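Here the complex is missing a single protein chain, while all its other protein chains stay put.
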Amino acid sequence: MVSGNIQNANSTFLRESTVMKIHYITGLGALFVVAVHVMMRLVVPFSTSLEYENVINNYRILWYALLLEIILVLISIHGFNGLRIMLIELRQNAMWEKFVTIFTLAAMLAVIGYGTRTIIIANGL
Amino acid sequence: MVYESCKGYGSETWIPLNKKTAGNDHQTVHDEGKQNVLLRVLRGDMFKKTKRSFSTFSVPVRRWTTVLDALIYAKEHSDSSIAIRFSCRMASCGSCGMIINGIPRLACYTKISELGYDTVTCEPLPNFPVIRDLVTDFQQFFNHHRHMEPYIENQYPVPREEALSEFKQTPRDIDNYLQFSYCIKCGLCYSACPTVATDTKFPGPQALSQAYRYSADNRDDAEKKRLDIVDNRHGIWRCHFAGSCSAVCPKGVDPALGIQLLRSHLMSISKTPKTLADLRKIDDDKD
Partner (left out) sequence: MEAFRKNESENLRANREGLKGWLNPTRYGWERLSYWLMRLTGLFLLLYFVGHVYETSSLVGGIDAWNSMLALTQTPGGHLFLILVIGTSTFHSANGIRLILAETARGLGKPGRPDYPYDAVSLNNRQRSGIWIALVLAAAAMFYGGSILFGGE
């Protein structure tokens, strides 16, 4: 007899291997773009790098705004998927799993949406 | 060194234990030449729903006394109601797994002298429901194992009579899976795994390494099926390579290695060599 507790079929939208490949790729990708993002603070004297004018000037450069958007998307996917993994291991019932999936997806989209709003507005300032 | 004969437990000499002591007021083995250790056993009965508590026994030990020997001594001389499960006494049957001084170990394979403490604490394996005292229920564990289809499957029937010979494997073919076939299903890895601690659907290191063991065997051609079984939300991806399973395995199975190898096959990064079934199929196609 095989227990009913064992997950048999893959009823999820994406296979877990696909999700985890995305997790690895976003992690590696984020590492490189965040490195560029941090290095940008060293382009101008460090103490003035966070001054409003300098920051806004960075946002006005299109490629840098795009880089920020990429960082936002990559880290949101990687971070909230990591959170999903930790939460999904805590309890095993359909309701909890559904809640975790919806919550992490919604949180991810909310952070991406909020960050994108900042990038777009700051790019036009 | 103090050597002293022991009444009631053979006439051999005692050999002093290590100096380390656990934090309690029990006398160390060096004090006045005493050679007894304090054996603490977590007791409890799931049927009677009794509250779990420790029973303590003073047990004489020698250099080669194992924790299982000590438990049997306590059962024979102090309290016959201690529930323990054991069989072979030589780390082959996998029955006497328990938490000994905080780490999952086989009682028959753990010498008290090597623990280096004069207090030995025995608790039932975590992540398994406790039946009574140190005896746990392995039903879920075996269900996960069974779910991995732990047997050789071969879809292609032997086509010709002359091919009905034995399966020949080179030593290298055998090395691919041999160490994983040494698993005695003692459950130590399952109780050490941090994912199993919270995820009841996670198959655990034992089952996953067995999925690899059969998939890596070139007599088997059901790897794809097993990869499908483990590739789900609570499957192989919930292993985070904490390595605790391999650290506690008493047989050198190294479940963590098996799981990572299986995962690399799942990601199509490495493949098992052609199976005998594949080779036979190629032969058939040529004919």
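In this document, chain identifiers A and B correspond to the written order of the chains, with residue numbering beginning at 1 in each.
Definition applied: a residue touches a chain if its C-beta (ideal position, glycine included) is under 8 Å from a C-beta of that chain, and two chains touch if they have at least 3 such contacts.
Note that this is a predicted model, so its numbers are computed, not measured.
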Write down which of B:His145, B:Arg233 or B:Arg263 is the residue touching the left-out chain. B:Arg263
Given the contact definition stated above, which residue among B:Thr66, B:Gln179, B:Ser215 or B:Asn232 touches the chain not shown here? B:Gln179
Footprint left on subunit A by the chain that the document does not show: 3-5, 24, 27-28, 31, 34, 46-47, 50, 52, 55-56, 59, 72, 75-76, 79-80, 82-83, 86, 90, 92, 111, 114-115, 117-118, 121-122, 125
For subunit B, which residues lie in contact with the unshown chain of the complex? 46-47, 102-103, 124, 126-131, 136-137, 139-140, 175-180, 182, 191-192, 194-198, 200, 216, 240-244, 246-254, 256-258, 260-261, 263-264, 267, 269-270
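Criterion: only the chains that are shown with their structure count from here on.
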CA centroids of subunit A and subunit B: separation to the nearest Å works out as 39
Subunit A residues touching subunit B - in the complex, by the definition given at the top: 1-3, 5-10, 12, 15-17, 19-21, 85, 88-92, 97
In their shared complex, at which residues does subunit B touch subunit A? 139-140, 143-144, 146-147, 195, 198-203, 228-229, 231-235, 237-238, 266-267
